[in-house]
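Missing here: one protein chain of the complex. Every other protein chain is in place.
Each chain carries a letter (A and B) given by its place in the written order, and its residues are counted from 1.
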Amino acid sequence: MKDVLKYSSFAFAGAAAFGLAATTALAETDLVVVSWGGAYSASQQKAYHEPYMAKNPGIRILNDDSSSEGLAKLRAQTEAGNVTWDLVDMVASDAIVACDEGLALEYDPDELLAAAPDGTPASQDFVEGSLMDCFIPQIVYSTTFGYRTDAFEGDQPSSIKDIFDIEKFPGKRSLEKKPIGNLEWALLADGVPVDNIYDVLSTPEGVDRAFAKLDTIKDHTIWWVKGAVPTQHLADGEAVIASAYNGRLFAAIEEEKQPIAMMWEWQVFDLDGWVIPKGGKNIEEVKKLVYFATDTQRLADQAKYISYGPTRKSSAPLVGKHAELGIDMAPHMPTDPKNAAKTLLFNYEWWADHRAELDERFQAWLAQ
Amino acid sequence: MAQVEAAPGIMTTADGQPLKLSLQRALRRSKIRAMLLVAPLFLFILVTFLLPILDMTFRSVENQLVSEILHRSVPLLQQWDEKTGDLPPEDVFQAMVEDFKEGRENRTIGRVGTRLNYEVAGMSSLFRSTARKARRIKEGPYTDALIKANKRWGDVETWRLIKRESGTITLSYYLAAVDLRFGSDGSVQAQPENRQIYVKLFVRTLWLSTLITALCLVLGYPISYLLATLPTRTSNMLMILVLLPFWTSLLVRTTSWIVLLQQEGVINDLLVWVGIIADDARIRMIHNQAGTIIAMTHILLPFMVLPLYSVMKTIPPSYMRAAMSLGANPFTAFMRVYVPNTVAGIGAGGILVFIIAIGYYITPALVGGTSGTLISNFIAYHMQVSLNWGLAGALGAILLAIVLILYLLYDKIVGIDNMKLG
Partner (left out) sequence: MPPPVYAGPVERTWYYTFRVICGLIFFFLITPILVIMPLSFNTVPFFTFTPEMLALDPDAFSLRWYNDFFTNANWQGAVKNSFIIAFFSTILATVLGTVAALGLSRAVMPYKTLIMAILISPMIVPLIISAAGMYFFYSKIGLASTHLGIILAHTALGTPFVVITVTATLVGFDHSLTRAAASLGSTPVRTFFKVVVPLILPGVISGALFAFITSFDEVVVVLFVASFEQRTIPWQMFSGIRENISPTILAVATMLVVVSVMLLSVLELLRRRNERLRGMSPG
């Protein structure tokens, strides 16, 4: 019987050794970079990681597509005192929480980030309000609307009011399954001026008003969670109007040639960027990567692969043509003046306070 | 051990030991041997499985954060009488400013804000904005300075909340998990109606599990009967139709149902092609409750058939024949003689299916849409998205309690030792 125990402990030791080998096989210069996967990670890989690795042969960048659980996993790792990530791609609202909770490194923009080619310091070069304590901005993206061009005869949807107009534009809507964005759009469609949105939402009556507006399309709405789904809904004809990330819509329209068009009114701007985990093991190496990956040329390069706008002002003139399709990317950027006539920027602070409460209310509303 | 002199008249073993003692020792030795065999797995399960679950349960009441980070002001707050309606005294404010400075320094103060924001909306920004301004508060009176930094510090409710949540354990998460909350006076009250969700979800989870169990019984009973009464060779062949789904990956089966049920899917295509429905009137069978019910019934059906079959196999066919020869018509014979004999199988299969159903996560997440999601999906949501881990722990602990009660019931009816597979 002892032998059996011995065998089992051998097996255990073997498994343990294997597990350790698997985790410690990372050399010192392996950097684990966490991002969103799909086309987005691919654009980072081509614009940042590959050129960086070519210049620095000692560095290997490993991709982990876990950004959708980024904050949760970063918190768990930090609590455990075992941070295995070196750089994490996050939306700004998550980055604020990460910063608040002490999960992310605070930095000085002019020290960490490259100056623009003309010498403008980084703190002046990035779009106003995009630099935050821990958040290193990378792109501006927007959540906007796409609709099927074959769904409506005559007029096509052209304003936020049309999105909520079931009579004039019948058919299913596909919207993101969370209150953020939808509540703002509901109020805008209900005639609230954009400057008052968050004041109105701060009152119980305002929240009721937003939900009442959403009620008018609730029966005609299907909900999505993952970014690839709304364009799929449009392509399959399961929905005729969908809110989606502008990059995904671009891919569906220009790359997959789907019969979809975009409606830019009241697109909601959001920022996406890097945070450096506080307990990371290669902080000095990662800072060098960040310096490289956020310089003017690199941010402009990323726009060759995906239609998200660079957050540096100095990058905008360098945005060229799509790497494969050869079409001009500038008109597809959410920041293009033609597209950005009416835009809404999230109030991150406000949502940090009200998200928990409104998430619950939203879920309860969905369940009704 | 010293040799025991054998007293006359007592049976002894060959080496002179009293037989009773020797037997006892042998028994003890084999007991120890048996326990040693079980010990490795027991310890393994304890460390890799039971401790994690205990840890999760602990998280649902654990609340050290507030008192740990506000370690100067919390002890002082204990002497403050929150019922008077007056603000706490100046020394509490001073201590709070100190706590803020320290918390800002090592980046911990935001976590208190996040924690308290679960209770009252607005705490998150209160703590964030105050943390920024607290650095500049150099001298008293601290009461005015803090209220100037953010007027909510002048609100007694803020202080009441901090005092209430400063204990090392809290019931807040459990209250939230059943749609209750603490009122400002510390009494337990219902959440506002438009935020009530978890009780509804538990009810929905239990209701859908019951429905799925019933469907499994309705579908499983006839085929189990057929399998049990057919000749072995035929029934073994048909059994493959039950066992193959049982052994096929859950994700494969869920994928199949998506392919079958979606609007551009096989069933809708078929219906359109046959002409039963119009192309623009395709039926929504997925991403709603129907999707969850259909897919889960299919996935859990084998768990019903296998125990039913093993019970039915033991019922001699002569019972039915005897009943009929005594004048019962086939229906009566079946209902009065056959069915009562299968109650054990119904109980075993039913509880098994029910237990699995109420904890299901993957299938509802993929095909459930909004109306077909279960409590597990919300546990996952609070773990991965909202990061309210205490609430996730509380919801999990309640679910676990329900399952354990059912498990005990299963033990009473079937006996855990009698659990069979395949």
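Just so it is clear, contacts are C-beta pairs under 8 Å (C-beta built on N, C-alpha and C of every residue); 3 or more make two chains touch, one makes a residue touch a chain.
Quick caveat, the model's predicted, so the values are computed rather than measured.
Participant: Any idea which of B:Q78, B:T255 or B:T332 touches the chain not displayed?
Facilitator: Answer from the full complex: B:T255 touches the omitted chain.
Participant: Kindly state which of the options B:I212, B:V242 or B:V353 is in contact with the chain not pictured.
Facilitator: For the chain that is not drawn, the touching residue is B:V242.
Participant: Touching the left-out chain: which of B:G16, B:P75, B:P89 or B:P330?
Facilitator: B:P330
Participant: Which positions on subunit A touch the chain that was left off?
Facilitator: Residue positions of subunit A that touch the missing chain: 1-5, 7-8, 11-12, 14-16, 18-20, 22-23, 37-38, 62-66, 73, 76-77, 79-82, 84, 225-229, 232.
Participant: Footprint of the hidden chain on subunit B, which residues?
Facilitator: 27, 30-31, 33-42, 44-45, 48-56, 59, 219, 222-223, 226, 230-232, 234, 238, 240-245, 247-260, 262, 264-266, 269, 298, 301-302, 330, 355-356, 358-362, 365-366, 376, 379-380, 383-384, 389, 392-393, 396, 399-400, 403, 407, 411, 416-417, 419-422
Convention: only the chains that are shown with their structure count from here on.
Participant: If you average the Cα atoms of subunit A and of subunit B to get two centres, how far apart are those centres in Å?
Facilitator: 31
Participant: Could you list, by residue number, the parts of subunit A that touch subunit B in their complex?
Facilitator: Result: residues 1, 5, 8, 68-69, 71-72, 75, 97, 99-102, 106, 177, 211, 222-223, 236-238, 278, 349-350, 352-357, 359-361, 363-367 of subunit A touch subunit B.
Participant: Quick one: in the complex, what on subunit B touches subunit A?
Facilitator: Its residues touching subunit A are 33, 36-37, 40, 106-108, 110-111, 113-114, 117-118, 121-125, 128, 194-197, 200-201, 204, 263-264, 287, 369-371, 378, 383-388.
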